[in-house]
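Apart from one protein chain that is not included, each protein chain of the complex appears where it belongs.
Per-chain residue numbering starts at 1, and chain names A, B and C are given in the order in which the chains are listed.
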Amino acid sequence: MKPKGIRKVCWLLVTTLIIAAMMLPACAEGEEVTEEVAEPPIKNPTIFIQATIGDAETMDPAYAYDSASNEQIQTIYDPLIFYDGASTTEFVPILATEWTISEDGKIYRFKIREGVKFHNGNDLTPSDVEYSFERGMVQDYGMGPQWMIFDPLLGIGTSSRTDDGLIPLEDITNAVEVDGQWVQFNLAAPYAPFLQILAGSWGSIVDKEWCIANGDWDGTQASYKALNDPSPGGSPLQSIANGTGPFMLERWDAGVEISLVRNDNYWGELANFERFITKVVDEWTTRKLMLEAGDADWVYVPRAYYGELEDVEGLTVYKDLPQLTADAFFFQFDISPESPFVGSGQLDGNGIPLDFFTDIDVRKGFAYAFDWETFINDALTGEGQQVASPVIEGLSYYNPDQAMYYYDLAKAEEHLRAAWGGEVWEKGFSITIAYNAGNERRKTACEILQAGLFAINPEFKVGIQVQQWPTMLRGMYMQLLPVFIIGWGADYPDPHNFVYPYMHSSGDFSEWQSYSNPEVDALIEQGIAVVDPAERQAIYYQLQELYIEDVPSFIVAQLVGRRYFRDWVQGFIFNSIDPAEIGHVYTLSKEY
Amino acid sequence: MTSLRFMLYQLRRNPLSIIGIVIILTFIIIAIFAPIIAPPPEGHIDPYMIPRDGYSPIPKPPNEEHLFGTTEGQYDIFYGVIWGTRSAFRVGLIVIGVVLVVGIVLGSLAGYFGGIIDEIIMRITDIFLAFPILILAMAITVALGPSPDNVIIALIIASWPSYARLIRGDILAVREEDYVEAARGMGGSHLRIITRHILPNSIYPTLVMASLDIGAVVLYAAALSFLGLGAQPGYVDWGQMISFSRNWIVGPPGNPLAYWYTVTIPGLFILLFVLGWNLLGDAFRDILDPRLSRK
Amino acid sequence: MELRAYIVRRLLLIIPVLFGVTLLIFGLLQLFSPVERAALYVTDPKQFANIAEVIEKYGLDQPVWVQYGHWITEIFQGNLGWSKVVSQPVTSAMLNFLPATLELAIFATPLIIFGGIFLGSKAAAHKDKAIDHATRLGAIVGWSLPTFWLGLMLLMVFYGLFSGLFPPERLSTEMNIVVHSEAFTQYTKLHIIDAILNGNGRVLLDSLRHLVLPVITLTVVNLAFIMRLMRSSMLEALGKGYILTARAKGLDENTVVSKHARRNALIPVLTVSGYIFAGLVNGVVITETIFNYKGLGWWAWQSAVNLDISGVLGFALFNGVLFVFTNLVVDLLYARIDPRVRLGGKVT
Partner (left out) sequence: MNELLIIRNLTVKFYTYDGVVQALDNLDLDIKQEETFGLVGETGCGKTLTALSILRLISPPGRIESGSICFNIDDGDEPIDLLAIGEEEIRAIRGSKISMIFQEPSSALNPVYTIGDQVSEVILLHRRQELVNKAIETITALLAGRNSLVNILANPMRLAERSLYQKIAQNPHSLWPRIVGRIPIMRRLLQRLKDEAKKMAISMLKEVEIPDSERVAQQYPHQLSGGMEQRAVIAMALACSPSFLIADEPTTSLDVTIQDQILELLRRLKSERESSVLYITHDLGVAAQICDRIGVMYAGSLCEIARVDDLYANPLHPYTKALLAAVPKPGEEPHAIGGTVPDPLNLPSGCRFHPRCSRAIGMCREHVPPMHELASGHFIACHNYQGETGGSSC
């Protein structure tokens, strides 16, 4: 029996020791806190740590088209110009020291900053700038951001691959030219938001010599052919980076974290942090606890949890930040006969005809049946605002006085009684609307619309179906969905970026909807081609009015966001177009 | 009669199994009387969708109107857990029922006939068994699209092979027994030999496993819902309700347990339900296991 | 030797199983239409404009067998595809995430196996005594606990209530920087082992702290499983004739249980180790997700949720290979424990 007793004691000892050892660091931290009562010491004072969801997809500026990648890229690379603080129309020089725009709005010239070095020590030259844009176009792929460069420079909106094969390389190389210390962009037509496009991460300047050394485009046709339309991960710059930015890529632990270190040879003032670490933390509870513990300086807070952080000490909150994104209900004007969501396909109370939404009274009736107040106050906890049209607040030429729809069941009834010669009211209808799985906000919007229509007439039956993302995309693309809810996020802060997809007959959404209004199309094309702000304002005001008149879709709400930082983080500048929710890490610092 | 007395005796001897029976009976009553215990509000279309009282994302603690409070999105927890009993039974019983049938048919074919049939069926089960159930069910629900029915299909596809294997093994054990040889010698048809002589003597471990697995299946379904691959939000499903609570585990500092009801209540319902089946399964094991019964 | 032939045969069996695995996954993939599968590459509706081009580029509208042929050819060239969720090739994703999961398994597996066997035999040896009831109740409750619920509860208590005692993730930010610094050599990418090799106590302690909760979560359910199994097979073994013989020899009860009964009772436990393996993998997926512990399980979950087919396929293949190898090891162990298997002969 004795040896057993000894063994037990031994085990007890070992276990106690291990537990004690583990608690030691925790205790030590606790003690520190009690010593300084007033302000807790700044954790990791030389590092900025953010915890977010979703990892970057690539480090290649020409390939990246997701905000997580854009955020990293704009920290590692520099663009020619960047937004001035919170403005979306004023710019400050970055790698370009000055710029000129020709009178006809077709030639943009930039003088390139001298004495700038890439992270690897190479000097920045104007030919690097030329190369950066040309290589971007060369490496265009179907789902990438390069359409934004093609559209102004070559006048083609979608792709570098036409039915006749690749567009000629000369077209690309002629679009951007070096002239001494200057770089000149030759636009196909005047393009009002061109500067905004250049300020995006796709406007980042790469090191030509280094790129070629890493197997990137070497200027030849063969290389163009080989590199065009890369598959995911197929770009030579996928996971490496060499920019001129304030931070350098140190380590990208995909799916886990990205660590950037300060560029101590930066041409401007050095960044305030030695490191900038982005952690991917999917679980909200974990992110919250990290923020509360000070282990993260900023975390991504889904809007549902704003309330939870309301009374947390040691945080700074920035409220009422309008987001350049808007969800809308879209009506399908030409439903596919294969659609399983239209019931009988007849106007007999058990379905809808395929052209149901071509009747404007139906669309208006639906719009008046949506309870904005409940949606914004309840579902968005007030963190949102109703806007009339896709030209939302934060974009130029937003008309705050534009009349809009409101929740009014009487008006809805009036329109629906008038629709289809009164048949709709008499027989009722039955449709199914869809939202994408995981988006609780859109689900709630569907339910509110459902409740509103049901309240007018119990024969108005709306089913709600959850669909996985690809299924939903297919449903929209194949015109299966009679009504769908989806949203658009800004590429650049200009109304064109919104009216085109929402209203133009070949816009992303409106094309799926089969919505076409020649007057609208003409106005949109005109709006991008004129440079004069007054003229543009008139055009976009008219488009906003037309959107309300025509109701091809109606905006559910423009989201208003918040940012929660640790209170020791200073220097946050909100710019609605910034891909990073923290703004530019370069402006941030940690101090009281 | 003796066997009934024996069962009762065994049950009496093991208080845990009584608890199990009480738990399951309670759940059965809850499931049957769900419309009376938690009547759907006026004008509520689908009773299997939890009614919402507003759309606010912040959970509300238990109050007079909502006995167990509301989750994020103001889904009534009381309604959800009561009606969730029905979907738990639905998932558990359908999956296990179908899997038992499939398992018995394929397992008997493989075990009884052996040879090439056995080889083919066993290689197929190998393929399925190379995936843990949760992983395979995850992949299938992803492909079919998340919905309660698809979760059931996915769990059936993922779990039949282990039953087929188990039954095959048990059949192999009795296949060569004298009474089977005798039945074969007397010219009984294959079907008759399998159903009358082999299955009754080999099915007991499978039945015990089935009773234990009802709980496990509900856990898998809940895990799938929790991972965002199961029932859609608002469906009366405990796992899905926990996924509502997932982000409310820890309350604000100073009151870390502020939203305890969102996690604890659906969690306890799952725990009790699974516990009930496991206790019951254990009792079955004691009762049915001839080795443990009287000598 | 016979054993070698047996191993070779088992290894050859992997091929049809893996072939079947790929067919199964590919079959699942066919539940998506070409447009949907093209949409898998899309994260934003604005990228959908060129969808037809994407379908053509990846040959998504081609017949199934053509697509399968392409895919299998790629596999033979060692290319498992691109893991969208972590933006790297599937093979390197697996290599990157393996060490974390391995570390978890290194701690959890012995706890599960030896703990389960120990407690199970204890319970059986003291049938219907207090210890039996306690462990049984513990096992049943443990087995009934939803893993994700347990994990969240643990997190609530040990990270929320006791401010950061046992934090999630693999390492604290500070230690992560140390680990990735030049002064620290990552020999194995297993932080514990690397810390010991580098003689860095702080990293060691830090990674141990981070392992506590995931290991507990992973252990509880699986331990309960083995414990229950061990108890019943131990009870069965204790009723066998040789136990009476052993007692009649004059052996003390301890020796009877630990020498004569346990080894026999282990045989049925071993036969179900496949399930234990599956339980571990299931558990790893949920545990890693909850504790933000970036390993293979987390990656698999992300791939599934984000419909990242290459990732799911890759994980499935990896898992299939691992499963077959685990079973091989189990069979060898089985042969070691049970001479009837090793030497051929009647197995009852």
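Definition applied: contacts are C-beta pairs under 8 Å (C-beta built on N, C-alpha and C of every residue); 3 or more make two chains touch, one makes a residue touch a chain.
Every value quoted in this text rests on a predicted model; they were computed, and no experiment measured them.
Asker: Which listed residue (C:F114, C:Y187 or C:Y242) would be found touching the missing chain in the intact complex?
Answerer: Only one listed residue reaches the unshown chain, and that is C:Y242.
Asker: Among C:K84, C:H191 or C:H260, exactly one should touch the missing chain; which is it?
Answerer: C:H260
Asker: Which one touches the absent chain: C:L137, C:L251 or C:V272?
Answerer: The missing chain is touched by C:L251.
Asker: Which residues does subunit C use to touch the chain missing from this display?
Answerer: 240-242, 244-252, 260, 263-264, 337-340, 343, 345-346
Here is the rule we use: only the chains that are shown with their structure count from here on.
Asker: If you average the Cα atoms of subunit A and of subunit B to get two centres, how far apart are those centres in Å?
Answerer: That gives a centre separation of 42 Å.
Asker: Distance-wise, how many Å sit between the C-alpha centres of subunit A and subunit C, to the nearest whole number?
Answerer: A distance of 37 Å separates the two centres.
Asker: So, what's the distance in Å between the C-alpha centres of subunit C and subunit B?
Answerer: Taking the mean C-alpha position of each chain, the two centres sit 22 Å apart.
Asker: Using the touch rule from the top of the page, what residues of subunit B touch 2 or more other chains?
Answerer: Expected reply: 142, 228, 246, 249-250.
Asker: Hunt down the residues of subunit C that sit against at least two other chains at once, touch-wise.
Answerer: If we look for residues of subunit C contacting two or more partner chains, we find 32, 152, 155-156, 159-160, 289, 307.
Asker: Taking the complex as given, what residues does subunit B use to touch subunit C?
Answerer: 16, 123-124, 126-135, 138-140, 142-144, 162, 215, 219, 222-223, 226-229, 239, 242, 246, 249-250, 256-257, 263, 267, 270-271, 274-275, 278-279, 282, 285, 289, 291-292
Asker: Contact residues on subunit B for subunit A in the complex?
Answerer: My answer: residues 43, 52, 54-58, 72-73, 142, 145-147, 228, 232-234, 246-254.
Asker: Any idea which subunit A residues touch subunit C in the complex?
Answerer: Residue list for subunit A touching subunit C: 18, 21-26, 29-30, 44, 47, 49, 55-58, 65-66, 142-144, 147, 158-159, 161, 229, 231-233, 238-239, 250-251, 253-257, 259, 275, 277, 279-283, 285-286, 289, 293, 295, 468-471, 473-474, 476-478, 486, 488-489, 491, 501, 508-509.
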